[in-house]
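Omission of a single protein chain aside, the complex is shown with its protein chains in their original locations.
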Amino acid sequence: MVSKEDVAHIATIADIGVDESELELFTGQFNAILEYFGILDSVEGMGGATRSRSNVFRDDVVVPSLPHEEILKNSTDPEDGFIRAPRVI
Amino acid sequence: MTVIIGLEIHCQLNTNTKLFCGCSTDYRDDGPNTHVCPVCLGLPGSLPVLNRQAVVYALRVAKALHCEVPEFSEFARKNYFYPDLPKAFQITQYDKPLALGGYIEIEAEAGGEKRINLTRIHMEEDPGRLVHKGSGDRGRYTLVDYNRSGVPLIEIVTEPELSSPKEARRFLNKLRATLEYLGIYDSEREGSLRVDANISIKGYERVEVKNITSYKGVEKALTFEITRQKGMIRRNAQIVRETRHYQEARGVTTSARSKEMEHDYRYFPEPDLAPLQVSSWVEEIELPELPDTRRDRFMQQYGISLNHARTLTGDLRLAEFFEEVASGIPEVAAPWTADILLGELNYRDMPISKVPVPHFNALLEEVKKGTITDTSAVEILRLLLNQVMEGSTPEMPGAVIARLGLSKEEGGAFREIVASVLAENGPAVADQRAGKAGAINFLVGQVMKATRGRADPKEIARIIEDLLKE
Partner (left out) sequence: MGSKMSFDKPDPDNAFITLCREIDYQEGPLSGIPIAIKDNISTAGIQTTCGSKILKGYIPPYDAHVITLIRSAGGAIVGKTNMDEFGMGTTTESSAFGPTTNPVDPTRVPGGSSGGSAAAVASGLVRMALGTDTGGSIRCPASFCGIVGLKPTYGRVSRYGLIAYANSLEQIGPLARNVRDCALLYSCIAGYDPRDGTSLDLPAPTPLRSEIQGKRIGVPAEFFGEGVDPAVASVVQSGIQRLEELGAVIVPCSMPSMRYALAAYYVTSMSEASSNLGRYDGVRYGQAPDTVRSWHDAYSEIRRAGFGEEVRRRILLGSFALSAGYQGKYYAKAQAARQMVRDDFERLFESVDIIAGPTMPTVAFRLGETSDPLSMYLADILTVPANLAGVPALSVPCGTAHGMPVGLQLIGRHFAEDEILAAALAFEEGSA
């Protein structure tokens, strides 16, 4: 069983805003879904789905980067060639 | 109070291109966001493809540091949010790193060698670079440059086996030299070696200090943090397990806010990258001569002391410089390079690569021939380095000697100068006659001053005694 607090905690880690009303809804739905996922408890072993290939590489050869304007095109309000982001300090 | 230090060193590999895309890593002279593509900008739909050379370089380090390379390793996603991380995850290695174990030997405090064991080496991508702008609570914002995003890093993690800041510095010097010898790292690229440290006093909680961006800052940061922790213990204050940031400019560590501690990185294998199976490559890697081997060779080949050999091999460019100038006269070249030149360079913050080899060589020849005194040689060296710093054409030592009249002359030539110094310094002469200690040194000093260092002090002392007997 997950509680509203558990869902709120995951929302913090995932940087997903959740309204108080949704918290209730999600908590109920999560418990139903996680109960269904509980069938996995009867699977033996952990992890290790084999991956069919290994060692996929490219050569260390320079490929032209995107034009500077293309990089900034989808960002809002760039400054001196930098991309603007929220404050971190 | 026993100090316990473990280090995590991030080193940028000097490949041509980034870890997962073909963007050039040579961005330091260019404007922000000019070496970026859909992959390293984390654009929707882009996919990483691993740079083979980065793996080869990392394996070279693993072999040189005596690590074990497991048969399988894989990349994983470390999920967290920060504006420098364009995909909101960093591709790194988690429970299956490229290399395990290994060690580095450093000079022990008590002499001899001390082995520092390594935990692991793994590969990962560098995040972008942030610039903090604005002021006040509502005016601040961040500017991001993704040129660095995706540059290949190796992270080398040590066991907590270092016992002082000095040992940590020695460890880093040795590691840095080794990485340079391996040709996988360029120490002249700003920010190419960055260190996080775990520091504790035995019996107390461990503190992580992040953000030590220059390897020179490590000793300072560690010393500050140890002093802080010891102070808290003396005051019976509790040391809390936390992450602190090193503030380079102020030389202090400050506590990171607790909210940043709420991390749950949710690691899982990167589905877009196939696992690595490269343990068999290790055998084929041919290592170049490494610092310890070269140190021993220098002692044997050039007959120089352990201390000189250690200093001269502690930096790849310095070792190469020494080999260029040492050929005929190692006994002069070793102390003049390791003791005098290095000090002058450090004072000027000047790289060894800027020292003109023919000039330095000619200077050593003059010293060896005995045409100039050591004092004059140092004067010429300083002049030479200053000329290089100013960007003017450096003069050959022979020309400087002639221009300034620095040739060491036979004692006879100085009798006149000595006589006039004695005549001008009656009281000191009287003291000397009376057998007062120190008077002779004063008189020699006056003569040296008058000859601008060209004279041999022992010779002058003999002449003074001669003249006074007359």
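Think of it as A and B in the order they're written, each chain with its own count starting at 1.
Keep in mind that, in the parts below, a contact is a pair of C-beta atoms (placed from the backbone, for glycine too) under 8 Å apart; a residue touches a chain by one contact, two chains touch by 3 or more.
From a predicted model like this one, the values you see are computed outputs, not experimental measurements.
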| item | value |
| --- | --- |
| Chains shown that the absent chain touches, full complex | A, B |
| Contacts of subunit A with the absent chain, listed as residue ranges | 2, 6-7, 10-19, 22, 26, 29-30, 32-34, 36-37, 39-41, 43-50, 52-53, 56, 58, 66, 70-71, 73-77, 83-88 |
| Interface residues of subunit B (partner: the chain not displayed) | 38, 41-50, 77, 79, 81-83, 86-89, 138, 141-142, 144, 259, 264, 266-268, 271-274 |
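One rule holds in what follows: only the chains that are shown with their structure count from here on.
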| item | value |
| --- | --- |
| Subunit A and subunit B: spacing of chain centres that average the CA atoms, whole Å | 39 |
| In the complex, subunit A residues that touch subunit B | 12-13, 15, 51, 53-66, 68, 71-72, 79-89 |
| Residues of subunit B that touch subunit A when the two form their complex | 15-17, 21-24, 31-38, 41, 49-55, 72, 81-83, 130-134, 140-146, 262, 264, 266, 273-278 |
